[in-house]
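Attaching a single structure in structure tokens format; questions to follow.
With one protein chain removed, the remaining protein chains of the complex are shown where they sit.
Coming up: chain A.
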Amino acid sequence: MPIEILMPALSPTMEEGTLSKWVKNEGDAVKSGDVIAEIETDKATMEVEAVDEGVIGKILIPAGSEGVKVNTPIAVLLQDGESADAMAAPKTAEKPAEAPKVEEAEKPTRQGSAAAPVPAAPKVEAAADPDIPAGTEMVMTTVREALRDAMAEEMRRDESVFVMGEEVAEYQGAYKITQGLLQEFGARRVIDTPITEHGFAGVGVGAAMTGLKPIVEFMTFNFAMQAIDQIINSAAKTLYMSGGQMGAPMVFRGPNGAAARVAAQHSQCYAAWYSQIPGLKVVMPYTAADAKGLLKAAIRDPNPVIFLENEILYGQSFEVPKMDDFVLPIGKARIHKKGNDATIVSFGIGMTYAVKAVAELEKEGIDVELIDLRTIRPMDIPTIVESVRKTGRLVTVEEGYPQSSVGTEIATRVMQQAFDYLDAPILTIAGKDVPMPYAANLEKLALPNVGEVVQAVKTVCYK
């Protein structure tokens, strides 16, 4: 059966082209790979190679023809022993198949269409925090110790968990978060890496793709910018790109945001950055209990989790319940203090400003409900909306840059989901829109302060 040679598409966007030259003529034998014609697209002149073997029986579109639509038959190829007579009923090379119905609905390309309605995004519901049995001893613990305990407990529990990063082993951690881990677990599971963020992040992701559960420590998330391709393009997207076959069950953790006087390159908050990426979970705890419970959850989570800590919080102490296995749900906000007059939502180090502001406002008779978001993605919007329905007023507090911040995201969602309950515009307190300055006075100005938070709450309360 003769085969029709069709006008090919030679780029992702080509719809038609000029058949500029025939390299083979009627009667010429061709085999796979032979150049048979030249076609001019909007970008370049391309050679067309034969796919099937045979003899050119007839040229249907002469050289020099312009505006030849993709998939127009341009020649007929005769196969072994066929004569030109057989051309009466040529067979199309690929019998341009009955493409699926949805495909042809919009345009006749064979690359589908978006005719189907967009399905709704699935709703995620996080579990509630576990009950802490009455009489459980509460132990004052620093965030630093809580993080270390979380890793140690999970490493005891699961042989596939290991920690890697710069200075995590022999130096005991640049910020002493991995103190004692080398002694307990040995060099096989507590691994000092060279200063090579992009590379070791990739090594961690590769190991995770086989089912191991790496904890990759960045000395600071500022350095993780060198590794962000592996975090986003490899860790976050592999599960989707593989149709669910493999992903990256791992944790990227380390201090994030400003410390003190470390200037622009070491003082950036990445909460909003990572929170934009589907395929990641982003956790940013404030208290030691949350740090412990959420890090344990992050290590067990089958997805890549970004775990944002803060150097200033490392040394702060909080009560942590003394329990065998204290694990908190990722994706659930915690109401730090109940209140009725206004809602503040904050997270991580932002909570330090919020907590002080709430105490000051209380003295002035304003009863604030303070929500610690804890997880930035997936974001617990229902808890915020429920609070706003009660208070009618919302202020967000964070240290990161103001544009496209976590606060502006919260404001958008609350506006969409609780517009009728709002009694005032939502105010977002964030770091100033500047690289972090070094000078002590300027640094102080660049960060949020308690006064700004107090003032914002008064403003939304019209006081």
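What we mean here is this: a contact is a pair of C-beta atoms (placed from the backbone, for glycine too) under 8 Å apart; a residue touches a chain by one contact, two chains touch by 3 or more; residues count from 1.
As a convention for this text, contacts and distances are computed from a predicted model.
For the chain of the complex excluded from view, the name given in UniProt is "Pyruvate dehydrogenase E1 component subunit alpha" [choices: "Peptide/nickel transport system ATP-binding protein", "Menaquinol:cytochrome c reductase cytochrome b subunit", "Pyruvate dehydrogenase E1 component subunit alpha" or "ABC transporter permease"].
Among A:G57, A:G165 or A:G202, only A:G202 touches the chain that is left out of the view.
The missing chain, though absent from the display, is touched by one residue of A:M46, A:A224 or A:V283; that residue is A:M46. Of the candidate positions A:Q230, A:N310, A:T352 or A:T383, contact with the unshown chain belongs to A:Q230. Touching the missing chain, out of A:G247, A:P285 or A:P448, is residue A:G247. The chain not shown here touches chain A at positions 6, 8-12, 14, 32-33, 41, 43-49, 51, 70-71, 93-94, 96-100, 102-103, 109-112, 116-119, 121-122, 162, 188, 193-194, 196, 198-212, 229-230, 233-234, 238-247, 249, 278-279, 281, 302-303.
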